[in-house]
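All protein chains of the complex are present and in place, except for one that has been dropped.
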Amino acid sequence: MQPILDLQDVSKSFPGVQALAGVRFDVRPGEVHALMGENGAGKSTLIKIMSGVYEPDTGIMRVDGREVRFTGPLDAQRAGIATVHQELQLFPELTVAENVFVGHAPRTAWGGIGWKAMRERAAEILASLDIHDLDVTAPVSSLSVANRQRVEIAKALSLHARVLVMDEPTAALTEADVERLFGIVRKLRDRGVGVVYISHRMAEIFALADRVTVLRDGRYVGTRPAAETSEGELIAMMVGRTIDQLFPKLEARIGPPVLEVRDLVRAPVVKGVSLTVRTGEIVGLAGLIGSGRSELAQAIFGITPADSGEIRLEGRPVRIGSAREAKRHGIAYVPEDRGSQGIVRAMRIDQNVSMAVLDRIAPKGFVDRAAEAALARDAIARFNIRAWGIRQLVGKLSGGNQQKVVLGKWLATRPKLLIMDEPTRGIDVGAKAEIHKLMSELAAQGLAILMISSELPEVLGMSDRILVMREGRIVAEFVRGQADQETIAHAMMQVQREPEGAAA
Amino acid sequence: MAATTTPAAASTTASRREGPRLEIGQELILLVALTVVIGVLALTSERFFTVENLLNQGRLLTEVGLIALPMTFIIVTGGIDLSVGSIMGLCAILLGYGWKNLGLPLELAILLTLLVGTAAGFVNGLVVTRMGVPPLIATIATLALYRGLAEGISQARSVRGYPDWFLALGQGELLGVPSQLWLLAFAILAFGIVLARTRFGRSLYAIGHNETAARFSGIPVDGIKLAIYALSGFVAALAACIFVSRVSTTRSDMGSGIELDVIAAVVLGGTSIFGGVGTIWGTVLGVVLIQLLKNGLALTGVKGDATIVVIGTVLILSILITNLLQRRKGVEG
């Protein structure tokens, strides 16, 4: 069958970086073609070329066998290629219908916007995707993340897209929403749309994809039919070696409680949580997005102080009103959103690593640069951060190395309790394993770790105990080895209800 | 492991090339520009390159120079303070009003002025931090408010007849150098060291680059912002006292439009209006360059009002050039 979109020998370089070298990729009608690779492998550059954001330096792009050149996103749209980016490209002040038809609204005879036609067609498109619960006149700012994504997909369809590129579409979705998304993707595939699907999650790839293409370091590694490959083979293709075990949690001596939380409330999401984390222990906190996991963490860490409830550290009750106070009490927090909450891209490694310990390296107000440099060199050596030196800008590092910088920053505070929110989200497989190893070493040294994660294998592999949160409360607790993915997932989703309000 | 090394190593070369160069770049360009301007002006007018003229120019730039220092702090955090001119006007009026109408001793009136200036800046900070109003709009509002208060209090009356000891502040000399220049020099040194070397300065850069990450790192973001807006108000009040002393009179329109000179100088000095980048040394060069341009033009016969055309042009051109330079260096997001 002739591919709708076919890229041959595509290369692209940026100043100092060869992002893609001789890559090929094609999408046929009615298939889901997954694109995999570690971060920095060139996936996002490739999809930006497909969607017309970048022009390739060399190589040929064909649509229906005819050679094309895209000089901007509009060209790609006209050729029938629509992209659902990771950061959704919607306009909060405009309505659902307007967003669906942004840039190509139906016109009336005299050139105005055909408002009625627009509403009707938007509703039609949504209905064709079995989405009946979306009000097309509601402003997008009032929608949940999952619903916003559906609007994006409807937008792609309104352009009569024949190729739909989806960049990590499930990253911000709850389990129930992921299922619905799969349904939509399958529907599109059956209609003959070619779907390019980028994801880090193996389970999704095997559930959806017909073929899988793997990139590594900007080069094409290979394409496999999904039915004829295995997780092990794909990982081997991605990293160039086999990984025996993803989650090497070591046995650690578990000691006295470090953190004890009683009936903690933070309106509107956290509705009374009690938990304990001991020295040497990793406690995994699972739950759907919107169940209040991150809100709980940020209440403990003082970003949004608790409304009521008790927090004890090493047995002493404490009041935590700001991140600064939490830090002083020996709490560290590696946040969920690395780019906006964890690192400062435009600052150097040393400046990032010292950011939480400025009090210590500048005791009289003046920054001790030698101490700062030593701190950064320590972090680079200890966490195996791949950089040319302590003065490299953090924005130039790969996702995994950025996460290690954040870890380095917080471990420099010599915490007693480490809260990690999605510690390996968006990180390539190799760096992920390194971070897991590090976590278990830290626990072995007596650190108490509270880990929030949406990846059940990670939760199962890393945790000594697993807590499940739902609708602002802890609803289940499992000891290591007691639970499997199904039991946890069941506890997470017991009430079949979309956490619509919480997600927004 | 070998696999992940390559992209990191590849991006390495890019950052090594552009990292440190940018910071030195802007100041070097400015220094060259300053030398050229001085050279050209010295050649075109005999009266320009004299100790007397240069010291006098120093006297004239003190108010702008002072206010530009905390403004650099504020712009480095990604904020802006448009109300400094109005705070200056309000403080000048209060100085005269407190002394003449309330009958306070002048010393006490000065103290009151400094207090009110700080309070005015503090209010800016409160509106920005506690209410979350963007600094541009917050300070446009207080620009109107403070100028309105100045006009309302003064009712267009001016105050004159200040005692000699007070006039010495703005018109006198110390060791042959205008007295306010000593104050400015001290302030430059203090602000420069704080921004470049201290925890506080580092926090300002962090806030400017990524406020959320700074907050999540336990940096007291709101406290620091409150402090710099209050500082800006305090320095504007100080500048008001010097200004009144220099011109021997008080009027409610004092300092109007000075925010333009100040922002032009700061931005010309290489501080990014988007936050995160900038130095006090750059700002000082910017202040000096603008004042000398004004002076040189005046000496070559250009009328006073036309010089503000130059400031506007310089402001736009300097950002334009920085933008072009940065684009050439291929800064990718």
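A and B are the chain letters, set down in written order, and residue numbers restart from 1 in every chain.
In the analysis below, a contact is a pair of C-beta atoms (placed from the backbone, for glycine too) under 8 Å apart; a residue touches a chain by one contact, two chains touch by 3 or more.
As a working rule, contacts and distances are computed from a predicted model.
Missing chain, UniProt protein name: "Autoinducer 2 import system permease protein LsrC", from among "4Fe-4S dicluster domain-containing protein", "Autoinducer 2 import system permease protein LsrC", "Surface layer protein A domain-containing protein" or "HTH gntR-type domain-containing protein". Residue in contact with the omitted chain (choice from B:Glu52, B:Asp164 or B:Asp305): B:Asp305. In the complete complex, the residue from A:Val63, A:Ala123 or A:Ile419 that touches the missing chain is A:Ala123. Among B:Leu28, B:Leu43 or B:Leu136, only B:Leu136 touches the chain left out of the display. The residue from A:Glu98, A:Asp217 or A:Glu372 that touches the chain not shown here is A:Glu98.
Panel shows chain A; residues 51, 53, 72-74, 77, 83, 85, 87-94, 98, 102-103, 105, 112-113, 115, 119-120, 123-124, 126-127, 132, 134-138, 142, 155, 268, 501, 504 of it touch the chain omitted from the view.
Listed by residue number, the positions of chain B touching the unshown chain are 80, 127, 131-134, 136-138, 140-149, 151-152, 154-156, 257, 260, 263-264, 267, 273-274, 303, 305-313, 315-316, 319-320, 323.
Operating definition for what follows: only the chains that are shown with their structure count from here on.
Contact residues on chain A toward chain B in their complex (touch as defined above): 14-18, 38, 40-41, 216-218, 238-241, 303, 322-324, 326-327, 333, 335, 340-348, 351, 354-356, 358-359, 362, 365-367, 386-388, 391-393, 396-398, 400-401, 409, 428, 430-431.
The touching residues of chain B, when paired with chain A in their complex, are 1-17, 19-20, 197-200, 202-203, 205-206, 209-210, 212-220, 276, 330, 332.
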